[in-house]
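Partial complex: the chains shown occupy the same locations as in the complete assembly.
Think of it as A and B in the order they're written, each chain with its own count starting at 1.
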Amino acid sequence: MEGQVGTALPGDGRFFERSGPFPLQKLAECAGARTVGDEGTDPDTLYAGIAPLQSAGPQDVSFLDNRRYAPLLEQTRAGVVLLAPAFVDRLPKGTIGLVCQTPYLAWARVASLFHPLPAVVPGIHPTALIGVGAVIDPSAQIGPFVVIGAGASVGAGTRIDSHAVIGDGVQIGARCRIGAQACVSHALLGDRVTLLAGVRVGQEGFGFAVGPDGFETVPQLGRVILEDGVEVGANSAIDRGSSQDTVIGAGSRLDNLVQIGHNARLGRCCIVVSQAGISGSTELGDFVTVAAQAGLIGHIRIGAKARIGAQCGVMSDVDAGADVIGSPAMPFREFFRNVAVLRRLAKKAPREGGGEA
Amino acid sequence: MEGQVGTALPGDGRFFERSGPFPLQKLAECAGARTVGDEGTDPDTLYAGIAPLQSAGPQDVSFLDNRRYAPLLEQTRAGVVLLAPAFVDRLPKGTIGLVCQTPYLAWARVASLFHPLPAVVPGIHPTALIGVGAVIDPSAQIGPFVVIGAGASVGAGTRIDSHAVIGDGVQIGARCRIGAQACVSHALLGDRVTLLAGVRVGQEGFGFAVGPDGFETVPQLGRVILEDGVEVGANSAIDRGSSQDTVIGAGSRLDNLVQIGHNARLGRCCIVVSQAGISGSTELGDFVTVAAQAGLIGHIRIGAKARIGAQCGVMSDVDAGADVIGSPAMPFREFFRNVAVLRRLAKKAPREGGGEA
């Protein structure tokens, strides 16, 4: 197997669509960039693909986004490089620069130009089961062994992959992608929502009361609302609300194995990295970032643009714009200062028992 | 999408069954409550649904469980409110009180009265595959694309949702619910066991020995026992034992994305919150609570009624009734005292380098 590592990358034709080739003008438009170093180049020259700086050839487009990799720029053989103005004077002779303020964004767009998502192929696979009264847009693609419940709706250009299960009454907007084995129930999805494989949306939340013979379930009677453009990573779980809704704001991105408890509300463009968890009834403002493995208890509020560090344990409200880390959460600076102070104290402290050194 | 948030809640008719309306007497019986403030009300008055205090109308039943929301009680327009004796004198005129010691439990029951679980519809979907010698109770509901192994048994009133996979020889009791895409193998399930979507029960545990050419698997020859009334959240994993059984005690509730290692044994009515993990061969007494993202190493014992805090890292035995938190785990009070002491020391400490302030 090792022999295959590093070949056919990026964009192995077995797995990815290819488009192109494209002339420089098309690339510049796509990137929203101005051209430098193309004097004397035939404007009809075509570029065939994308590649990292170190492996790109004269037909390839590459990019530089991180100062750390600037030395690679000077030695690249790439035909074209997307880069910020600060690096223009390090372009090697014979490489054209596409200069823009946000080269990573430009890269995203140019890479998508060469490797578009597979087209949605309209139609319902003959093994799929469609419930009574469900409305499937004729341009949608419904994969094998999919089950769609009664009264559900699926919008234009949406693709639902094999074995996904869509519950009764669920509404899915246009141009959504529902991954293989995903389940969606008790939910309303906007447009351009992406759920990767194994996502669980709309399961009953963790709610019970103590009765005389053990726990008794409190009915979970809310829904899940996924607004436009929400994306959710593999095997994540978003529970439906208990009496309110669980809401993920437009454009938010959740990574793999994330847990969202009942009645939680995320604002627009929040980021929740893998294995983080947000407990019930907690509210996040817009543009909040929750790093990997962080945990937020229930019934708190996180202000807009706050950043919650990795493994952070948040037990109380966080102000808008704050950066917190640690368990319990505290400002970044305070956390690292505490770490340094404890280290110094421990070095000075007498050893217990004396046998440890 | 935003326009839909907050409407049709709780109990959106697209997703939830509805029952009723019910007279006051029926509600009082269900709640085990006594009635106050109903003088002059027609006993045949019917109540149609449930709603939060702030949106409930004269036909609705609501509840108050948390002192924080008492001001909402004074302004509610609800017809009936479930509440504890302490709040009776804050009932507004025209609202009837159903007074009980455990209003949250009463609420669970009344909400279930208005919104019962969907009835189990006996029968085996024609796409389901039933193994040789499997015994399916005629009152059970087996969904589309379900696979049930040879010699398995499924009890009365149990519902198995689409794509679930039940291994050879697995025994499932009465009135269980097995969610979509769940897998169960090498396991014996009692009655009223609920597994949400994507749960994995009975996979082989993480056991291997170091051999001359790498790791060699140690056969995992135990089972999983889920006693009566156990509930397991979405995408959680419960490994089968290696030579003993992995056992989850009656009435225990596990949340989403929980990990239970091989040979672990949980007592009755334990609570394990989302993303917590219990390593192999660890034993929990009855009524232990493990909060979110906590981790317990293997081969330790947690005494009955102990409470393990969120993100706690438990490396040794915990006494019955103890409250621990932190990583490594320590008593709650000690943990928060340490946090406070370190904060004070850090404030007093000279800054390293002087450039940080």
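The rule we apply is simple: a contact is a pair of C-beta atoms (placed from the backbone, for glycine too) under 8 Å apart; a residue touches a chain by one contact, two chains touch by 3 or more.
All values derive from a computational prediction rather than experimental measurement.
Visitor: With 2 identical chains placed here, how many copies of the sequence make up the full complex in this file?
Guide: Every protein chain is the same sequence, and the full complex holds 3 of them.
In the analysis below, only the chains that are shown with their structure count from here on.
Visitor: Since chain A and chain B are copies of the same chain sequence, what is the angle of the rotation superposing the Cα atoms of one on the other, rounded to the nearest 5°?
Guide: Between chain A and chain B the superposing rotation measures out at 120 degrees.
Visitor: So how far apart, in whole Å, are chain A and chain B when each is placed at the average of its C-alpha atoms?
Guide: Taking the mean C-alpha position of each chain, the two centres sit 28 Å apart.
Visitor: Taking the complex as given, what residues does chain A use to touch chain B?
Guide: 129, 145, 147, 151, 163, 165, 167-169, 173, 181, 183, 185-186, 188, 190, 198, 200, 203-204, 206, 208-211, 213-219, 221-223, 225-228, 235, 237, 239, 241-245, 247, 250, 257, 259, 261, 275, 277, 279, 293, 295, 297, 311, 313, 315, 327-328, 330, 333-334, 337-338, 340-342, 344-345
Visitor: What residues on chain B touch chain A, complex-wise?
Guide: 1-2, 4-6, 9-12, 14-16, 50-52, 102, 104-105, 107-109, 111-112, 115, 127, 143-145, 161-163, 179-181, 196-198, 229, 231, 233-235, 250-251, 253, 255-257, 268-269, 271, 273-275, 292-293, 310-311, 327, 339, 342-343, 345-346, 349, 352, 356
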